[in-house]
Structure formats: structure tokens, C-alpha cells
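One protein chain is absent from this view; the other protein chains keep their places.
Letters are used for the chains, namely A, B and C, taken in the order the chains are written, and counting of residues starts over at 1 for each.
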Amino acid sequence: MKRIAVLTSGGDAPGMNAAIRSVVRTGLYHGLEVLGVRHGYQGLMEGDFIPLDSRSVAGVIHRGGTILYTARSERFKTLEGRDAALNQLRSGSVDGLVVIGGDGSYRGALKLAETGFPVVGIPGTIDNDIAGTDETIGYDSALNTALDSIRKLRDTASSHDRLFIVEVMGRESGFLALEVALASGAECVVLPETQFDECMICDQIHRAWDRKKDHFFIILAEGVMGAHELKARLEDTAGYTARFTVLGYLLRGGSPTCYDTNLATRMGSYSVEMLLDGHEGVMIGCVDHNMMINPLALAWEQKKQLNFDLLELMRIMNV
Amino acid sequence: MKRIAVLTSGGDAPGMNAAIRSVVRTGLYHGLEVLGVRHGYQGLMEGDFIPLDSRSVAGVIHRGGTILYTARSERFKTLEGRDAALNQLRSGSVDGLVVIGGDGSYRGALKLAETGFPVVGIPGTIDNDIAGTDETIGYDSALNTALDSIRKLRDTASSHDRLFIVEVMGRESGFLALEVALASGAECVVLPETQFDECMICDQIHRAWDRKKDHFFIILAEGVMGAHELKARLEDTAGYTARFTVLGYLLRGGSPTCYDTNLATRMGSYSVEMLLDGHEGVMIGCVDHNMMINPLALAWEQKKQLNFDLLELMRIMNV
Amino acid sequence: MKRIAVLTSGGDAPGMNAAIRSVVRTGLYHGLEVLGVRHGYQGLMEGDFIPLDSRSVAGVIHRGGTILYTARSERFKTLEGRDAALNQLRSGSVDGLVVIGGDGSYRGALKLAETGFPVVGIPGTIDNDIAGTDETIGYDSALNTALDSIRKLRDTASSHDRLFIVEVMGRESGFLALEVALASGAECVVLPETQFDECMICDQIHRAWDRKKDHFFIILAEGVMGAHELKARLEDTAGYTARFTVLGYLLRGGSPTCYDTNLATRMGSYSVEMLLDGHEGVMIGCVDHNMMINPLALAWEQKKQLNFDLLELMRIMNV
Partner (left out) sequence: MKRIAVLTSGGDAPGMNAAIRSVVRTGLYHGLEVLGVRHGYQGLMEGDFIPLDSRSVAGVIHRGGTILYTARSERFKTLEGRDAALNQLRSGSVDGLVVIGGDGSYRGALKLAETGFPVVGIPGTIDNDIAGTDETIGYDSALNTALDSIRKLRDTASSHDRLFIVEVMGRESGFLALEVALASGAECVVLPETQFDECMICDQIHRAWDRKKDHFFIILAEGVMGAHELKARLEDTAGYTARFTVLGYLLRGGSPTCYDTNLATRMGSYSVEMLLDGHEGVMIGCVDHNMMINPLALAWEQKKQLNFDLLELMRIMNV
């Protein structure tokens, strides 16, 4: 193996640049040349490659977003698209590829790997919805950004005796919503993993007002419904007036936390070592603090489990 | 004057607690007793008073929101409501009142003052839409919260070559939108004070894409339209796909900046001195760094002017 | 068990208030009365107890420091002191005690436990130097505060081509120094766990200047020496002029991160359950994401190991 390439795909996440930097420097350390592929799979098909040396990744460790840009590509889902990508990789003399992204990105990566091309995946998404790793790169940063925002909203909610709905990202899973709900001291969380029960929520609100609480926060995972819809439902069912905020893309930005930065650095470095060790079609994971690999397909074949103990803890904290 | 009261009214703003603390301590310094009125004018009508000593306001200088709570009241707009308030003030032996809030709060304050009751207003709102003062308490904090958020959004927008709309508060005025647009390096700002011109915006976007810019930010003042509406219009007119974020209540929370904290401390202290000097029906302002007073009515009779030089500067910066 | 007490001891750490809140609310949930002991062991000996209900811990989850105050006590190290404490606990009808603090606090806790009084320890210290738990409460927050500070220093160091020494807390261990060194992209770290080698550092600096790096950061664990001493040594040995900053107490303040807040909530709740289950003389730990208990003595009998892989990673990143 003499030359590897790295790309970012899907939604960006804080820490992606730290991962790119680590791939580059570990590659150089092992005597490899490293190319950056810009704009994800789209750039891969178009041969949008740039050489990366140690200086190219100086000063990026703490930056949000991705210096390689990211994109979603329909064409890469087709055989024709993947053939184009393989041609570009071959004509660029690339011997291995590191893909940083979420499970959508892994599906593409696996298709490439199945043709015999060495590909290693690194889990980068704020949603934490990838099995085979305790946390994905960006998750811890997004949690803290969400928490900071909710702490700000608490100031204003408390001053007005308000009912507040905060919608957070997470696609079909509730990792972000649950952890940030517990950490923000929210009164209620609405998750895709549990049955939605409007009456129970209204009942909780009712009891909270009875106990003279000066605010009531509902953290809503986007996978359940939109905040405006939940607001409408609470109004229809029980006449409650709620304010809402959609944190949305805010959660993807900002500098990575210490945890995410080091996770990204460790994963980036490990991915290069796995390529050098001859692994193909695997994704990097961090389980119980240790680096490990799993087949890429694990990312969608196994549903990662929420820690429901946290839900029980929330109930106790709202005693 | 032996006993004064202080209340917060309307939307909360960072720095209100610093202003309350300053009113209390300046009052004590001059040998006055100070009462806090909870829940704004509503609490005033209901006699929801609490005595405030130096310790009651310890540790609140940096807190967002208002420890006295705030509310909006329809009843206080009626003669009956204000009579109820006057009765409560008299039966509580209150000799003067400090009202911290926006221009809506001042209308009520003026009605009270017209009955001969000494009232002084302090401008507290993130919107900065009050004439007679260069800045209102909370404005600088909201600017920085908005700027931090937009800097986060830039990370993700740049990574995706995206068109982004960010809606900020400001009611009928564009102070927040304009200053934060310039400071964030946004490509475009949409203000209530200027003519809305869809085609010009589309034209700007078009030229930016031509120059290979990797993102395009539009800062939208809420007073013009909602972000979803602007998004729809850009799509209809020119087929542009935009993402949007509504910063909303986020901007009201968080610790006040250094500027807001000191502005609040100065205004709070000056308000007590103005009451002691026998002024009635005035609002405190800070003009060219100096404390001054103006009639309360100035807040709505005079429209505060945007600094249009900043708009011209934005144009130059997007050369 | 009908009534329990909780205290904080030793240096404060972000998340202590979240732990207190969790002890209180979990106690109430299980029908217990909960007392707060103020000023650590000193207050314990003096009977400085206050009843804590659910409202007493409202609004404290995100606050730095400890609402119960903390202190160090020489008297409690004596038999007489501990007898005084036991008398206060008995006369206050307290049936169990939760001690939040570091290993110094545990020594006292164990002495109490050895008399038969039920005590459970919760590891709260930014130093992370307690075996039996992957992380202590406050460690993740301190890491992020340190990282934010170093990112700020980087701005100014880069602008001046500067050699910078940053001293961080950690007592006799290098957890904070090592993790933050890796995350900040520092060029060098000086740890108590490794041999100090001045010449090697000078050599690294020399090579960095050769490669035209525009700054060089040394992260120094306080357990090795003071920053001023390292600065003097580098000057004497190789004539290098360094600037230095001592982060010190800054690292103890601020709101806890999401991770620390939830760790504190989990540990606080688990400590009450362990008391109810009849455990005595144990400390709570979080190992591989699971709550567990260990004998208190583990905290000082077993030396917690640094992850030396991170040191190797730093070397690779500085390729």
C-alpha cells in the first residue's frame, strides 16, 4: 500500500477535521501518500482529489465542518457511479480509502469493498445511531451544544413560567434527545424508541404546574414529529400553550469537544493501521474505550440500543 | 422617599438581573427599602411583593432571565387594572417604582406616572428598538449569542456548499439583524427598514455561486417575514434550495456580556438617583457613554434610526 | 434507613451540584429524608446540617462549584474529630452518608465506615486520579475548559511564533495533561508518569523551528514542576524564551459538560441505592459505562493507569 485517500460523506459533524488530520499524519508516519477527496462520493466519481501533506492539515484539529466538504450522491448508489469511482481510484493509483460518515455512507463503502477495493469506515455523525461503537464522532460535541442552548432557553422559560418544546436532531433515534434531556433537567422527553402518549405528557405538565414549577421542558427527538406538530397537539388535547425551538443545524457546528477530538484522532489513526493490516470492508469502533473493527454492515444490520436506565433516572429526578 | 419597588416586564433580556441588583443596592446605599414585584404588572396589581436586601441579589449579576419573573398583562392596560396597581403600591407604602422592560412596558409606566406616581423606566430588551438610548440592556448579549450561533452554522454550511437563512428576533426593527449580518460576514441581510427585493437577492446568490463561494448566508429580521416563507419564495422565484434556522428565544438567554452587565448596573443605579431627585415619567438612556433621562413617551414617539452605513459596509465586504 | 446526609469534600469540581441534586431526589423518591452537610467534614463535626427538599436543588444542575461548600479539615483526621462527627450524625438521626470528593476525602470516609457507619463515596475531582472508575465527576468539564483556553492561547502563540508552556492541574497524575495535549494538537507533554528529559524537549523544539512551525506548545502537568521552573530550565539549557500560563483554578469552574452532568446524576442516584442495599465503605465507579461499587480503599491502594497509547499518538501526530 503506497497511497490512500480519505473522504467525508453525509452530514458533517464536529471532529471530522481532526479525523482527516489523523488519517493524513498517520499515513505520512507510515510512509504513505495521502489524497483528500473533496465533496464525498461525488468528488470520488469525478476525481476531485487533492494531495494532503502535514501542513495541509495544520490548524484544522479544532475546526467544525469538514475541509474536504461533504455531499450526498444518488449516482454513487448506481453501479455506473461506483464504476466511475473505481476508475478514478485506479487512475489515481489509490490503494485504500477511508470513509468518514454515517451509515448511509457505509452502504456505499461496502459496495466498493465488495469489488475488492480496501475501504475502512469511520463513524462520524452527531446522531450516534451506528452500532459497533459506543459513540460516533461529533455526538459528544452535539450534546454539549444542545445542552448550552437549552440552558439559555431555561433562562427565558423560567422568567415567563413557560412550557417549552426543544426539537433536537437524531434521525430515527433518540440518543441525543435522551442524554440531553437528562442533563438539562428537562421534565419530559419524547423518543422514537418509546410509544408516544400525549395524555401522559399532558398529565405530567398538569402535575408540574400544580407543584408550582416555573417551567416545563419537553425535549423532542426529530424522528417522532416536528416541534410545531407537538405544540399543536398539546394545544388541541389540553389547551396548553407552548413555545418551541428547533435546534437543527446548530448542533452540527462548533469546535469539537475534547472527547470528540481525541476519539477522532484515535479512529483516524486506527483506520490507517487497519488498511495497512489488510482489513477491508470494516468500520472502526470504540467500545469500552478500546479501538476495534466490525464489518461495515453491522452499522445497519444491528440496531444500537438506547440506555433506558436514563429514562428511569429522568423519572426519579422529576420526583 | 422611603421605599421603592422594582419590576421587570415584557420579554426578558440578559442583564435584567444585574439591573435589579443595582436598583436594590443603590436603594440600600441611600437608605431606602426596596421591594421586588414579581411577574411584572400582573404581580403589581395583585400585590405580589417581596422585600429585597443585599443578599437577595447576591450571585445574580451574571444570570440570564429575571429573578422577578416577567409577564404581559392585558388588565393593566385598563383603568381598573392600573387603579388596582396604585392601590397595591399605596397599601405597600411604596413611594417610587422602577420598570425594566421595552416600550410596551413604558406605555403602562407612563399611565401610572400620569396619575402622579413616580415611575422611572429602564430599557431592557434584546431588540434595541427604543429611542433615547444608544443600546438597550440585553442587545449586546443577544448580538453575541446570535453571532456564536451563526459561526456554528457556517461550519456546516461551508461543508455542504449551502444557502442558509437565519432568522433573528428584533420585532419591527432590524438592529440585531444588521449588526450580526455584518459581524458574521453574511452575504445578505433582509431588514424591515428597507424594501424587500427578491430578485436582487437571487441575483446576489447567482453571482456568489459564480465566484465559487462555498456558502451564502441571509440574515433575516423576523419583522419582515418568517424564514420558511423566505425559503419558499427563493425556491419559487429562482429554484434555490435553502436551509433555515430560527434563532428565536435562544437570543434571550445566557449570561449578559460585560457591556450589558455594566450598562445594567449603571442604569439601575441611575434610575434610583433619578427617583430620589424627583424625576417622574422618565426613562434612563445611555447616549455617547453618558447616562441621561428622557420622557417615557420618547420610546414610541421617536423611531430609532438604523445605521445604514453598516449596510453599505456589507456591500463593500462582499466585493 | 430513614434519613441520609450528603457532603462535598476536598477540591470542588463541576458536576458536584448535579450529584447532590441526584442524591436528594433519589432519596426523596425512596421516601428518605435528606440532609445537606455544609463545609465538608468540618461542618459534619460541627453539625452544620440543612434539610434538603426537591426545591432546594432546583436550578443547580448546571452550576459549577458546590452549594454545600467544601473544605479541608485536619481535625477530622484525628479520632476526636471523627467521634465528634459520629455524634453529630447520631444526634441528627442520620442513617447513612454520601461523601462526594477525591481520595483524600475517602480516607476520612473509610475511617467513619470502619466504625460501622454506612458511608458511600462518589468520585468528584477534576484530576481523574481515582482507580475504580473510568472517569471522575468534573474531569470531562476540566478537559474542555483547558482545551478552550489552549485554543485561545494558540491564536496568540501562532501570531508571534511563540514557545508556550501551559501548566494544568492534576496533582500527582497526568490524565488532564495528556488528554488535553493530544486534543489541542500540542507538540509536547510533560507528565509525572514519564521520565523528565529536558534535552529531548529542546531537541523537539529545535526540529519544529526547523520545519517552520509557527508555534510550539508544551502541556505541563503540575505534578512535575511549576511552569516558571520549566521555562527557566529551557532557557538555561538551550536559550529558548518561553511564555507560560498557569490554568489553575479556572479548570474547576464553569458549568459541567453533558457527560459530567449525567455521570453525576447516575452516580448520585446509584449511591443512594447502594446505601439502601446495605453497602458500606464503598465508592461508586463507572466502568465501561456501567455503574459499580468498589471498596473505598481501592482509591489509594491501586494506581490508576494512564493510557500511554495517547502518548504514542501524539508522537505520530507530530510527524
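Note that in this section contacts are C-beta pairs under 8 Å (C-beta built on N, C-alpha and C of every residue); 3 or more make two chains touch, one makes a residue touch a chain.
These numbers come from a predicted model, not from an experiment.
Among the displayed chains, contact with the absent chain in the complete complex occurs for B, C.
Looking at B:N128, B:T245 or B:T265, the residue that reaches the missing chain in the full complex is B:T265. Checked against the full complex, the one of C:V246, C:L276 or C:L311 touching the unshown chain is C:V246. For the chain left out of this panel, the touching residue among C:S73, C:T145, C:S271 or C:N294 is C:T145. Although one chain is not shown, part of chain C still touches it, namely residues 8, 11-12, 14, 39, 63-66, 69-71, 145, 149, 151-161, 164, 214, 243, 245-246, 248-250, 252-254.
Although one chain is not drawn, its touching partners on chain B can still be listed: residues 21-22, 25-26, 28-29, 54, 59, 61-62, 134, 140, 143-144, 146-147, 151, 158, 179-180, 182-185, 255, 257-259, 261-262, 265-266, 269, 288-289, 307, 309-310, 313, 316-319.
Here is the rule we use: only the chains that are shown with their structure count from here on.
Listing every chain that touches chain A and chain C alike gives an empty result. Centroid distances built from C-alpha atoms place B farthest away from chain C.
Separation between the centroids of chain A and chain C, computed from CA atoms only, is 29 Å. Between chain B and chain C the centroid-to-centroid distance comes to 40 Å (mean Cα coordinates, whole Å). Spacing of chain A relative to chain B, judged by their CA centroids, is 35 angstrom. Among the residues of chain A, those in touch with two or more other chains are 151, 158.
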